[in-house]
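Take this structure, written in structure tokens, and hold onto it; I'll ask about it next.
All protein chains but one are shown at their positions in the complex.
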Amino acid sequence: MSDTKPTFLERMQNLDRRILYAILVVFTTVPLFIKTDLPVEPDAYTKALYYRLMTIPQDKTVFLQSDWTVSTRGENAGHMEALLRILMSRKIKFVVYSVGDAQAPGVYREVIRNINLERKEAGLTEYKTWDDYVDLAYFPNAEGTLNAIAFDVRKAFASRRVKDPNTGSDRPAFESPVLSKVQTVGDAGLYMIVTASSTVDRAVERLNERTNLAVMCTGVIGPSALPWYQAGQIKGVAIGLKGVYDMEYMMKYGLNHPDPNKNGRIEVPWAGKEDKSAEPVTEGKTFARGSLYYLSFHFAILLLIIAVILGNVGMFLGRKAERAS
Amino acid sequence: MINLLAQVPTYNFWRVPPLSGELWLKIGVTLLLCCGIVAFLMNAPTRVRRPVVWFFTFIAGAFYVALWIWPQPVSREPNTLPRDGIEGIGFLLNDIQPRVADVSNILTTILLGLGIYSLLRIHLSKIVKRQADSPFSIVLIVSMLAITLVGYMDWYMREFSVAGKEGKLQEMVNWTPINFAQNLLFDGFLQQMDSAMFSMIAFFILSAAYRAFRIRSVEATVLMASALILMISLLGGIVFAWNHGVANMAAGMHIPLANPEINEAGYLNNLKITSAAGWLRNTLQVPALRAVDFGIGLGALAMGLRLWLGLEKGGVTV
Amino acid sequence: MQWHDTAWVGMVYTLLLVFFILFNIYRSEKKRKDLFIRRIPGLNAIDDAIGRATEMGRPVLMVPGVGDLNAISVQAVNIFAHVTKTAAQFSTPIRLCVANAAVYTVAQEVIRDVYQQQGLEERYDTDSVRFVTDRQFAFAAGVSGLILREKVAAAFFLGEFFAESLIFAETANGVGAIQVAGSTEKSQTPFFIAACDYVLIGDEFYAASAYLTRQPILVGSLVGQDWAKILMAATVFLGFWVNSYQRGQMTDTHRMTLKDASEEDWNKLTEDQKKTFSTAETWKKNDDGKTELASPEDTGLYRAFNPLFTKEDLTVTRQPDPDAPKEAGGGEQ
Partner (left out) sequence: MVNQQSIDLFNFIKLSCGVLATIGLYSVLYKETKFFRFFEHIFLGLAAGYAMVALWKETLYPQWWLKMVGQLDDKTHLPATPGYWVYIVLLPIGLLGYFVFSKKHNWLSRVPIGIILGLWAGQQVQIWWQTYGPQLYASMQPVFPTTWSSFVKPVTTGAGYTPEQIALINSNIYPSQALNNLIFVVTLLAAFTYFIYSFELKTKFLAGFNRMGRWMLMIGFGAIFGSTVMARFALVIDRMFYIWIEWVTSLQHLSGR
């Protein structure tokens, strides 16, 4: 290093990481207080998921395997909320359980309670346990449980008893209106996995030949879920925060659905299935957590990109100076 | 509704009435038998050690291999008899499967005591030797004892007390101080600390990208370019604006982008970020990662075979 | 698994791979000849890293991931045994932090064995293999605390890592440690690439113990894996030719222009559409007037990979079991 004072760009090459950290805190906090609904073009696989969700026959039960905890609330809570809003607005019954984490049931119960509260405030019907949904809590040992579900779902869930509010007693889950028609896992309207871990791999390995799988996962799991989607082993994917916002956007405007305000459709054709369209969600909230976080996310990524550019420019200039001397 | 409860389970040699004398007797006899076997093994000559470990490993692995290779009984209804011997074994394998699935989990859990022992030994010895960090070791042990205590009490109340059985403890208004303490330690501290630690990765990503994403070699550049394209494609607002810019450009060139019949317009579509990122994902990312997957799958298969058949010299299963 | 229709394809294929691996293990044991293994840079760096730690008098950190006990963690412990062997000779202190009690048992057993075999039992400290906690992020916090306090000189992160990978890698980078990392979780490999000095990609991790020890069995198994890979590559290679041929056949045999196929459909088109469709093809109509549609599902290749089950196959009537357990819900688990 020469004795001369380092130039601005040279200093940019070796920024203290703590300065970057401080800027990141500011960049992620401030936009939380700004309300905007950014326009977006949903990804093809998220469209596939939305289409699947909106076309589940109403008499079918959705299997909802929820394997996330508070640590990934930033993404999965949005997924779960969007999913529940869709299911509840379409009056589709679902059975919810977890095979990934013992803490997951506590977390999804909280989400269900919040969505129910939200519906109550909006004057909509609430979802009742036993009649509208069944909560089977946690099954330890993902591999074993999924194997058991694949072979004989009635046996796998047999030990679970659920309180029937009509009689006040615990009864086997399969006597509930939610599960009474289900004989095999293939009877599920859709097998949804909301996950932050590789339970999606475990599920695909064991269930893909037997039922229609669809996944809502964090950005980390996304890339490993996409090969499954490409091979047709899962039918739709929503990945990370973008997935949350895509879902919320489609819930608001529908999929390839004539929109009175825009006088058109969502314009990007959906690979190979352009003729398929789905309605927007008719009741309840559409924009929620996803739209709240999405702007912050833009700022954070921009910071990252700026940091990378600064680093490279600094390095480039440094090399040039070295060569000159 | 009540008639279902009236159905009494049937019993056989393996299934016995719950909490009955017969059950405890069988458990006791089995325990004694196991102790005998262990005592015998402890005094067994060195040369039987390997075969014994190998035997257990082999049997455990053979179950899943058998489950895979044996024909599955199709459309099995509950409470039906197999049609022939082959199906009989298929039925049996299917019936045992959920029980075998529990085994490794239960065994790992029983081993947890060893881990706790290791942890306690390290920190207790720090406290006893009054090393520099010993106050922190005290903090560790106190918080560990606290959550263990309230955790068990909370569990006991929820599982066995009258209020717990009636599900009243689901509501916060019925809680006792124990439930509040458990909730505070678990929800207030542990879960939030999990989240905090997890979210710290974002900071590290920023500094790692800042440091590592420099155009030094072809590989680094390729990695960086692909990461940047993907990142930008996630920014819905920017992507939307860009894509509309492309559409406007097409309009300026009098190419009706929205008119699908003229395919030439399709080429401009490639300028959209989503198209570029989608192409990158579907055409390059998926096959590259699939190649990694194939390799890992084979590695796991080979390693599995070596462990199962006890082929590794000095390995843990022989 | 079923033996039905083409379902045997999968079974035979898997058994073929198994055969390749076992056959090569058998072969290598008999031949005991040094076999070629290509260079894996990350593994060559192990000795340098330990050497540096010895010079600086700081410990070497090893983490076998946060996964359960399975082949991945066993493999990691095997590699660490090799690292420990070198470290023991220089009496460099080691720290092996484990996040699973069963893995802890294995690690304790294997690492002590290493010291015993070297005849250096007095240098072995039971606390150098330690169970931190089985909770992912508490483990991350504990290990990063350890890295920062003990200022480790070399860090080996090999095994099943998830989100905590970058916490470890950046923290260790912060104290200037040489890092060798590798994860079977492909989603974490890029972070190791960004933050570590040497990275094992994908199944280089599984090749590591063969590379380091050159045991005939391990090398044989590696050769078997390579055979299996070549089989898989050949399958894909042949498969895409066959698929191309079969898909081409399906369109060729029935192909004709829309105008020839159906005047009626042709007349429905607008002038603009006619321009694009004048050279396009359509399906020939059947005798009953329906269009013959073929799809990728009609190829032989598809059939080979997707066995057909008819409704008759899937409905079997069996005698009821008179001794069946009678319980609500059909059984218990």
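A, B and C label the chains in the order they appear, each numbered from 1.
What we mean here is this: contacts are C-beta pairs under 8 Å (C-beta built on N, C-alpha and C of every residue); 3 or more make two chains touch, one makes a residue touch a chain.
Only a predicted model underlies this, so the values are computations on that prediction, with no experimental measurement involved.
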{"item": "In the full complex, displayed partners of the excluded chain", "value": "A, B, C"}
{"item": "Which of B:S137, B:N243 or B:T274 contacts the chain that the document leaves out", "value": "B:S137"}
{"item": "From B:V74, B:I215 or B:A300, residue that would touch the chain that is not displayed", "value": "B:A300"}
{"item": "For subunit A, residues in touch with the removed chain", "value": "18, 21, 24-25, 28-29, 32, 71-75, 77, 102, 138, 140-141, 143, 159, 169-170, 201, 204-206, 208-209, 218-220, 222-223, 227, 230-233, 239-242, 256, 265, 269, 272, 274-275, 292-293, 296-297, 300-301, 304"}
{"item": "Those residues of subunit C which, in the complete complex, touch the missing chain", "value": "1, 10-11, 13-14, 17-18, 35-38, 40, 69-71, 74, 102, 105-106, 108-109, 112, 126, 132-135, 138-139, 141-142, 144-145, 148-149, 186-187, 189-191, 193-194, 201-204, 207, 210-211, 219, 222-223, 225-226, 229-230, 232-233, 235-237, 239-240, 242-245, 247-248, 250-252, 258, 265, 268, 270, 273, 276-277, 279-283, 291, 293-296, 301-302, 305-306, 325, 327, 332-333"}
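In this section, only the chains that are shown with their structure count from here on.
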{"item": "Category of the chain touch graph - line, ring, star, complete, other", "value": "complete"}
{"item": "B-C against A-B, pair bridged by the larger set of C-beta contacts", "value": "B-C"}
{"item": "Centroid distance [mean C-alpha coordinates] between subunit C and subunit A, Å", "value": "25"}
{"item": "Numbers and ranges of subunit C residues touching at least 2 other chains", "value": "137, 163, 186, 327-328, 330-333"}
{"item": "Residues of subunit A whose C-beta touches two or more other chains", "value": "71, 148, 154-156, 171-172, 175, 223-224"}
{"item": "Residues on subunit B engaged by subunit A in the complex (per definition of touch)", "value": "1, 4, 72, 76, 78, 94, 97-98, 100-102, 104-105, 167, 191-192, 194-195, 198-199, 202-203, 205-207, 209-211, 213-215, 224, 228, 231-232, 234-240, 243, 258, 274, 278, 281-282, 285-286, 289-290, 293"}
{"item": "Residues on subunit A engaged by subunit C in the complex (per definition of touch)", "value": "71, 148, 154-159, 171-175, 197-198, 220-221, 223-224"}
{"item": "Residue numbers on subunit B that touch subunit C, as the complex places them", "value": "4-5, 7-10, 12, 15, 68-69, 71-83, 98, 104, 107-108, 111-116, 118-119, 121-122, 125, 133, 190, 193-194, 197-198, 200-201, 204-205, 207-209, 211-213, 223, 227, 261-263, 289, 291-296, 298-307, 309, 311-316"}
